[in-house]
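For this view, one protein chain was removed and the others were kept in their places.
Our next item is chain A:
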């Protein structure tokens, strides 16, 4: 009896597999006849593939979104947005990019270094589409690799932290201990120590290795910041995507403590308005500038390609001044910036 049930199950499975194998013929792009009409007429069709967190993370992804929004309002057209999940495989990221390419979106901007292998593959399949990749480098005629000198901006954040701390104790919270975030740490620590050798820097990463949850866990950010505050730190710099929101919240609970935001000017973000008086500054990574420049170049018919590095010199990274909390140390920050720009201070990219 049981054997018969098993046998029938096996038959159904085989049949299902056979259907899977033979019903092919057409690829999904052949079926997608109507999707190309979704874009606005005449305008530019921007495809955005976000990293984990997506639009609304008040940080890295939002910055990219701002650039695309600006381009859209100037050139007209439409934006299509897709967002990564933390369980993504390379195949999922490829699918996201090729879905956009098949639907006729160009340029397509991959936000985040995890897209690097996917961009390398998909850009070859769609040579006529322009791809932008943020935070990583991929060679290809139709790929614009947009990178930033995070370590330089973080160096300035470190200088600001060193000048503002009263307890000679500051902290750094990284989202994931990836090489990218280590650039932030390296610059920050160097900036602190170049200003005052005696200052103690606590460093903590929220998640490790392949676990990227540290970029999207405000609770972890809050706990880490609380731990540092309890330990005596009074300026905390977090480079941790939306987890940084939690850190800012924790810092807000301690009088006299400062938070340093990242990627976007977090003082100006409505969702963080409650805590804005604790936000000393933000190390702004002008992803929006990179995105906008790239979209504009595509619009003008001369798509950027190769590696475009947005450095401190080119204002690719900078410290925000909203709130005016930096006004008293502005001269010293400008001096530090000058030293980096003229090359007398070399900022390390690894801690």
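What we mean here is this: a residue touches a chain if its C-beta (ideal position, glycine included) is under 8 Å from a C-beta of that chain, and two chains touch if they have at least 3 such contacts; residues count from 1.
We take it that contacts and distances are computed from a predicted model.
Protein name for the hidden chain, per its UniProt entry and selected from "ABC transporter permease", "Acyl carrier protein", "Phosphoenolpyruvate-protein phosphotransferase" or "ABC-type branched-chain amino acid transport systems, ATPase component": "ABC transporter permease".
Touch with the chain omitted from the figure is made, among A:45, A:58, A:80 or A:337, by A:80. Although one chain is not drawn, the whole complex shows that of A:45, A:96, A:276 or A:296 it is A:96 that touches it.
Contacts to the hidden chain, counted on chain A, fall at residues 1, 4-6, 8-10, 13, 16-17, 20-21, 23-31, 35, 80, 82-83, 85-92, 95-96, 99-100, 103, 113-114, 116-117, 135-139, 145, 147, 176-180, 183, 207-211, 307, 349-350.
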